[in-house]
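Note that one protein chain of the assembly has been removed; the remaining protein chains are unaltered in position.
Then we have subunit A:
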Amino acid sequence: MILTVNHVTTYGYGEPMGTAVQSLRLFPSRFEGQRVIDWQVSVEGGVRGGAFRDGAGDRVEGWSIRPPVEEVAITVSGQVETFDTSGVLRGHRESVHPMAYLRETVATWIDDALADLGAEAVAGASDELDRAHRLSRAVAEAIAYRPGATHAHTTAAEALAQGEGVCQDHAHALIAAARSVDLPARYVSGYLFASEDGSPHEAAHAWAEIWVKPVGWIGFDPANRCCPDERYIRLGSGLDAREAAPVRGVTQGAGEERMKVTVALHEVQQ
């Protein structure tokens, strides 16, 4: 599948602000599931800073904008050819030890309910892959997809208690449940091409990856009850949504920040 992406993130402020600094993880991962045909990231009026590939294999780029800053607009446009690897992150170069992904964070804190969900889900599983699939299924059943039910800072435990949430909550809950049974897990941000079949979706998407021996990292998307396939574009990963965020930034000043995101994905007919 060849997908084109147009993604614009705009931060508006009520008043002129000081310097804005950003760390962007907006570049498609390099692995067998995707091949970049063309990809451009730009920040209006910004200066490109240090760029590097981190230990998790993500390309990171720093940007800064000199004051006064009234608006920050980050534009991503590109074309990626994708392939179905059944969720397996094959051919991805990274150097972080999987065990570093057993660490808990505030958003993925394991409370009793998450630990119970994890333990019950894996009971009777035949192997690690089976455990991972069962966990993903259990999370999908425990948290119904309902946009607006949660907010950016909702934790996995809160979402589970509430029984509803969005892809971020599904991913957090799956990560926490997996770690509770000693499976390393991480948060992945990216895009999902929405087909016409009516299943729940958001073009800017998030899912989880679980370290499954002996295969390696495998993606699981509880929100869509599947593993990532050729409709997915993977950008970056982290211990939770905050760490894996495609855009992390700080703008100096007291103005109130309003964020607007538009993402459009199209399939190029061949």
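Things worth noting here:
As a working rule, a contact is a pair of C-beta atoms (placed from the backbone, for glycine too) under 8 Å apart; a residue touches a chain by one contact, two chains touch by 3 or more; residues count from 1.
We adopt the following convention: contacts and distances are computed from a predicted model.
Missing from the rendering is one chain, named in UniProt as "Circularly permuted ATP-grasp type 2 domain-containing protein" (options: "Phosphonate C-P lyase system protein PhnK", "Sugar ABC transporter permease", "Circularly permuted ATP-grasp type 2 domain-containing protein" or "Anti-sigma factor family protein").
Of the listed residues A:40, A:95 or A:126, the one in contact with the hidden chain in the full complex is A:95. Within subunit A, the residues in touch with the undisplayed chain are 19, 21-23, 47-52, 54-56, 60-62, 64, 66, 94-97, 99-100, 102-103, 239, 242, 248-250.
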